[in-house]
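Please read the structure below before turning to the comments.
Shown here: the complex without one of its protein chains, the others still in place.
For clarity, chains are labelled A, B and C in written order, and residue numbers in each chain start from 1.
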Amino acid sequence: MDPAAVRVTVWGENLQEKTDPPVRAIYPLGMHTTIAEGIREHLGTAAEVRTATLDQPEHGLAEDVLANTDVLTWWGHRAHEEVDDRVVDRVQQRVLLGMGLVVLHSAHRSKIFRRLMGTTCLLRWRDAGEREVVWNVNPGHAAARGLPDAFVIPQQEMYGEYFDIPQPDELVFISSYAGGEVFRSGCAFHRGQGRIFYFSPGHETHPVYYQPEVRRVIANAVRWAGVGPLPAYATALQGVNSPTGWYLTPTGEALAGDETHPRAYA
Amino acid sequence: MDPAAVRVTVWGENLQEKTDPPVRAIYPLGMHTTIAEGIREHLGTAAEVRTATLDQPEHGLAEDVLANTDVLTWWGHRAHEEVDDRVVDRVQQRVLLGMGLVVLHSAHRSKIFRRLMGTTCLLRWRDAGEREVVWNVNPGHAAARGLPDAFVIPQQEMYGEYFDIPQPDELVFISSYAGGEVFRSGCAFHRGQGRIFYFSPGHETHPVYYQPEVRRVIANAVRWAGVGPLPAYATALQGVNSPTGWYLTPTGEALAGDETHPRAYA
Amino acid sequence: MDPAAVRVTVWGENLQEKTDPPVRAIYPLGMHTTIAEGIREHLGTAAEVRTATLDQPEHGLAEDVLANTDVLTWWGHRAHEEVDDRVVDRVQQRVLLGMGLVVLHSAHRSKIFRRLMGTTCLLRWRDAGEREVVWNVNPGHAAARGLPDAFVIPQQEMYGEYFDIPQPDELVFISSYAGGEVFRSGCAFHRGQGRIFYFSPGHETHPVYYQPEVRRVIANAVRWAGVGPLPAYATALQGVNSPTGWYLTPTGEALAGDETHPRAYA
Partner (left out) sequence: MDPAAVRVTVWGENLQEKTDPPVRAIYPLGMHTTIAEGIREHLGTAAEVRTATLDQPEHGLAEDVLANTDVLTWWGHRAHEEVDDRVVDRVQQRVLLGMGLVVLHSAHRSKIFRRLMGTTCLLRWRDAGEREVVWNVNPGHAAARGLPDAFVIPQQEMYGEYFDIPQPDELVFISSYAGGEVFRSGCAFHRGQGRIFYFSPGHETHPVYYQPEVRRVIANAVRWAGVGPLPAYATALQGVNSPTGWYLTPTGEALAGDETHPRAYA
C-alpha cells in the first residue's frame, strides 16, 4: 500500500438499500459500496478506501477508525436522528483537527453537517426525477479538476434555494433544474483545520453515483479534503494559556534565553 | 417609545459581580447594566434596551422576550455550562430567523457562540493586564463608524491567535498586545438571516465597558445586527417541498394560472 | 430636500436609445431616465437622483458631480471603450473613498467594473428573449429586502457561468434561464471603503427596468451602497508613514504626552 495514500472511510446509512426494492435494484451492495468504488476508480493506489455503516457497532466509526481516516464521506437520509451523539462529537473533533469530510446529498440534514455549520441546512426540494445541470463557477478549484463547464444529470431530486448554510468559503458548483430552480450544489468550507465539501447530487432512486462526472467530483473532493491531521495544532485547539513572562519583549531579545518560548509558540 | 427603535436585550452572567470584590468594585450593578448604559448613551431613543441574567427564570430569555428582541448581546465567563440547552436552542432558532447577536469577550466559549460557529472557539490567552491596540481593518463597515484608525485599551486580558472560528464573513478589527500577540478582535458573521458580531474587549477585572471607543463599537454592532426578523423567511427555514406541477415551464406561461405558485415562490 | 438623502447619479450610455428603434420604443427618454424613475419611486425623498450620459462633457461626471454623489449607477454596452480613462480613474478613486457603485447588466464589461475587479468579467450569453428566474440566496442582505424567494423576468438575454469575477463578498441572487444556465446575478463587493453591487437583469430590448421587482432591487442596492464617503480615511488611502517615535510603547504610556499621536492614529 502506498504510504502516502489518502485513507478514506465511506460512511453509508445503508437502510433504504435493504428495505426499499427500487433502491436495492440500483445499489444492491449499498450506496456506500458504489461510492467507494468510484473513489477507487479515480484515485487508484493514491487512496485506501474502506466503508462503515449505521448498523455496525459505533456506526463503524470507533476511535481507532477515525484516527486512521484522512477523509470521511457521509451519506444519510432516513436515520439522521439514530446517529449516536457521541459519534457525532467524535467526528466533529476529528474534522476540527484536520480530517476531511465530504457530505453527500440528503446528508445536508445529518447531525454532523448541521453541527459544523451552525444552521438548519434546510432547503427546497421536489422528488420528480428532473434534469439537473451542474455548472462549474470556480474552474481553478481542485474539486472541479477535469470536469467540463457543465454536465447533465438526467434524473434527480430537485434541491433548491434558499439553502440555509453559512456562505461557503468557496462556491464551486451551482445547479439548475428543469423547474427553474437553482442550488449551490458544490460548497467548500474550512472549519478548524479540516476541510468540508458538500456536493448535492446523489438521490437513492436514481443511479447518480454511477455517473462518471459525479464520481470524479467526489474523488476530487476527497483529494482536496485529504490534507490529513496537523498534529502540531492539536494543542492550539485546546486553547493555550501563555503565562506572564513568556511573551516577547519589544526587541525579542529576552526570548532567546527563554526555554518556555518553544512551548508558547511552537 | 420610537416604534422604529431597535429592541435590545443585554444578557449577563452576573456572577463574578456578586462574588468577586474586585469585579464588584468596577461593575457594582453588574456588567450587563454598564453595557446597557453604553448602548443607550449612543443610540438614545433609537434603541429600547432591557437586561436579562443567568439567575432569572429561563435565564430571562423566555419565548416572549426573544420574540420582542431584535438584538441580543451576550457576556458569560464562568457558567457557560449552566446555561440551559433549551434556551440555547431557542436563541439559535431566533438568530437564524433574523435576530442579531453581539458576543462579547469570554462569551467566545458560550454554548450559543460555539453552536453557531461549529468550532471550538478556543484561543490563546494571558491575564496580565496588558495594553491592547484595536486596529480598524475595514473602515467601510458599519461596526467601525466614527472610530479612529486604532484605539488603545490600557489594560486587558490578552486574547491571541490561533482563534478557532470559521473565517469571518467580514473581519473588522485586529488587535495587538504588549506581548506581541495578535487577535481577530472584531468579526462579523451571517448565519441564516441573522447577523452575529464577536468583539473581544471586555474583561471583568478592567473597566473596559466604560471606555468610550468600546461603547461605540458595541452600539455600532447592535445597530448593524438589528435588522430584525424577516417573517417571510420563517417558512424557508422549515424547508419547502415544491410538489410536481408547481414549477415553472420554460416559457413561464403555465404559472400564470397556477394558484399554488405564490406558495412556492413567495 | 432631505439633508440626509442619498445623492444618486444614474449614468447611462444612452446610445442605442437614439439609434436603435426597438430600444427607443421601450426607453424613449433613455434607459437612465427609467432607472432614475424607479429609484425615485422606491426611495422618494430619501434620495436625490440626477442623471449623466456619455455624450456630455466629461461624460457628465466632472469632479464636482462625483464629489456630490453618494452612489453612482452604471449602464453601458456598446461604447465601453469610448469612456475616457481619466473619468474611469476618477470614478475608481471615488469608489475607494466610499462612493457606492451599482453596475447593471452589460456594464459587466465596462472599464470601471473591470478596473475594480481585476478580472476579465466575461461571461456566457445568448440573446434569445428567455425566461429568467431570479432566486434570493441571501435573505438577510439589504439588497434583498421586500423581495420574494424568487421572481420571474419573462424575457431576458441569458447571462451564464463561468462569469470571470472575484468571488463576491456576498452573493445575493442566482438566476436560472430557460436554457438551463445559471448566473450569479446579484453580487456585492467591498473595495476600499466603497460598496459595489452588480445586478445582471436589464437588457435594452426588453422592458426590464419597468418591472417592479427589478426596480426594488436597484433601489435596495442604492440604499445599501450609499453609506457615503468617510473623510477620515482619505488619508489612510494615501498611505501613512508613521515615523520612529510615533509608535506605542509596551505600556502605552509614552503616547499620553505625544502630540503626534493623533496624526498617527486618527
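To be clear about the criterion, contacts are C-beta pairs under 8 Å (C-beta built on N, C-alpha and C of every residue); 3 or more make two chains touch, one makes a residue touch a chain.
Predicted, not measured: the structure shown is a model, and the values here were computed from it.
Chemist: Check the options B:Y27, B:Y162, B:Y198 or B:W224 and report the residue that touches the missing chain.
Modeler: B:Y162
Chemist: Specify the residue from the set B:G30, B:G98, B:P139 or B:G192 that touches the hidden chain.
Modeler: B:P139
Chemist: Touching the hidden chain in the complete assembly: which of C:L123, C:I174, C:C187 or C:V208 does that?
Modeler: C:L123
Chemist: Sort through A:L66, A:L101, A:V133 or A:M158 and give me the one touching the missing partner chain.
Modeler: Within the whole complex, the residue contacting the unshown chain is A:V133.
Chemist: Hey, which subunit A residues sit against the chain that's not shown?
Modeler: 98, 130-131, 133, 138-140, 142, 148-152, 154, 169-170, 178, 190, 192-195, 227, 230, 232-233, 236, 240, 248, 250-252, 255, 265-266
Chemist: In terms of residues, what is the contact footprint of the unshown chain on subunit C?
Modeler: 92, 96, 115-120, 122-126, 128, 158, 160, 162, 164, 166-167, 169, 177-181, 189-192, 233, 236-244, 246-248, 252
Chemist: Residues on subunit B that touch the omitted chain in the whole complex?
Modeler: Against the left-out chain, subunit B lists 131, 133, 135-139, 149-150, 160-163, 167, 170-171, 174-178, 180-182, 184, 249-250.
Note that only the chains that are shown with their structure count from here on.
Chemist: Only C-alpha atoms count here: how many degrees separate subunit B from subunit C in terms of the superposing rotation, rounded to the nearest 5?
Modeler: The best-fit rotation has an angle of 180 degrees.
Chemist: For subunit A and subunit C, what's the span in angstrom between their mean Cα positions?
Modeler: For subunit A versus subunit C, the centre distance works out to 36 Å.
Chemist: Suppose each chain is reduced to the average of its Cα coordinates; what separation in Å results between subunit A and subunit B?
Modeler: The computed centroid separation for subunit A versus subunit B comes out at 29 Å.
Chemist: Do you know which subunit A residues sit against two or more other chains?
Modeler: 160, 162, 167, 177-178, 180-181
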